[in-house]
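Have a look at this one before I ask anything.
Partial complex: the chains shown occupy the same locations as in the complete assembly.
We just call them A, B, C and D in the order they show up, numbering each chain from 1.
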């Protein structure tokens, strides 16, 4: 099919519809408004549910409800709105429900700003809610990838019975690129949702959706069951891309928009005879630690590039384990780094003038 | 002869005595001589014959302890 | 081979976003890679805005354009902001109705178009952006006027269809202003 | 001899679990009414109940229909989320006064404003039972709780919210009634109200809320019967029983 030029937010919305979205519940916040706006029009046309909730808190709890009833359901928001959803998210994870959450990140903390940012890395990968849980979190770098991953994310959520977070920055939400909506994406092997409390009890026992376990033994077992899922994610479902690694003397680690800008940076560096690779985490949780085992001997330095103050650095260091020096370059507050800034940084490191 | 009777699911009873206040013929009390499996002093009737099967005790019992049956004269 | 990076900047309300989007739509139509992205000033309302458009046969990487091939400047603050970034020998296309008596770098190619007045003469101040776009197409030859008009025809349907003609004239007028 | 007719027995709408409530707590009576209403209207199989956070948090075990446990105050949002994708299911929330009137007032009002076709069972016992007896928005002036140890002081702690009155002003709400379960007569009336609410929902006529005046013998520091009497003497005068809104009967 021909490619369609669409705004990121609208493309993500359409991708969800293509994935069989039954219901969308959200609350307006810049820079993701085109997403609910698009769905407010399209969902009713498809006979599906759209509700502009009274708040992010209500929206995520509507998601929890619909997910418990077995529906494919999504919400979207941006950074402070995601902060408000933390209790809801830990509930969804605790009750083992599938749902997709899109976070179009903006600058923080607090009200912050409305320009692109990646400053929710901690909020996303460490879980801002209480308890031992994680969100399977995908960070696409282009609209095509965003669309493909969103289409797949509903399967992933159903497979793990766990919320999936799509983490993009405002740049991806606002930009336009041609997208092929019909591209095949992996289909996961899904079981029917016999666990759903869907009000259709005629031929089965009642179903209960719940995250409360007053008996500590039960809660411990429940936690261990959840842990097994997170272990499976880590062991089998890391995603990443290794770019230009052959003979690289330095490797950039960057996700989302910053990885894309880094692609331009390594072109610039190539012109100057510097071989720079990129490890691009596609899952930011589980963090793609395997990638770090594949780093070739030639590499002497790692540079983490983010639109935040270095939130991913710890994860990189954890898996580099002191084998290589890990440097950081970041811009914050809505400032998007240019390729030249990144390549300059690489040159400093390679040339040894980096402090 | 009694017009009705009640059946007490003793182990569900929490001995709250709420039902007792609503029996129009005052035949309910707690059996202080025993405790049930969960440690509560359960309900008992002290004069079965007086029960009119009105159901008030059962309606007011929060724990669905009481079943009430009414004896219906056969039309002969 | 096409690899054209353009930044279009002006006040909100001058139609800079639409100009850029039209280019990206035209590229998509021809199955050429493209990426458009908007940037708004810190003012909540009013203030300046710009968009970056990349059109390329190759995969587009950075959405951010550090060194544009062309800049289209619709107001004064935008000139100050983007002139320094323009690549050597790049095109600086200026709406001279609003941007007058400025200093320009001498290693770039400056074209001034009296877009507001041309648009007013055409009968609608709002098509000043299309005048500038006509000039841009004439200078860069990225797309033909007809290709852009084709996009407009798809977008302007129903009651808006009557706007196509004046847009066509605006594109032409822009071309004439720089050739 | 005579035949035997069962006048009363435990409802099929309840599971075999022992209720977790304190002895004599009228939460249990309200549970029976919900269960009986759903059974008598033959709606149980397609019902999804939403447990909230309060003493009734565990009632997902007590009703024999599908159940989902909601975060504190958010049951109406959860109900909305479900109802929009399961239009034929019967959805009720079961919420205390802390849950609905305090942390969850926004979700309750907006579910009503949207005219969600759901039923809220609102249990007003003028206290936070579960957490050990703190002041609720419905605690009476002068009432002693663990966070109003000298009695609720309207000067610093405000005046109680009257939820039925408030919800009745929401244009989207269809049916709002306040009932009590302090004697068999009122239990009957309460059940009638509840059944009407479920019928309205079944007939897709919109949002209903039934407020139950309930007791908390433990945190009020009374015997179960003493608590019922206190409710009659103190709560009902402040929270008068009756229909506050019934669009199906033109009562607005």
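Here, a contact is a pair of C-beta atoms (placed from the backbone, for glycine too) under 8 Å apart; a residue touches a chain by one contact, two chains touch by 3 or more.
Here the structure is a predicted model, which means the values were calculated and not measured.
> Given that a single representative per chain kind is drawn, write out the copy numbers for the whole assembly using the chain labels.
A x2, B x2, C x2, D x2
Rule of thumb we're sticking to: only the chains that are shown with their structure count from here on.
> Based only on mean CA positions, could you tell me how far chain B sits from chain C in angstrom?
87
> Report the inter-centroid distance (CA atoms only) between chain A and chain C in whole Å.
34
> In chain B, what residues contact two or more other chains?
In chain B, nothing touches at least two other chains.
> Can you name the residues of chain A that touch chain C in the complex?
2-5, 113, 115, 171, 174-178, 257, 260-261, 263-265, 267, 336-340
> Please output the residues of chain A touching chain D within their complex, sorted ascending.
22-23, 25, 49, 51, 53-55, 57-59, 61-69, 71, 73, 87-88, 91, 95, 197-202, 206-212, 214
> Considering the complex alone, what residue numbers of chain C touch chain A?
So the residues of chain C in touch with chain A come to 21, 24-25, 27-28, 31, 33-39, 42, 60-64, 66.
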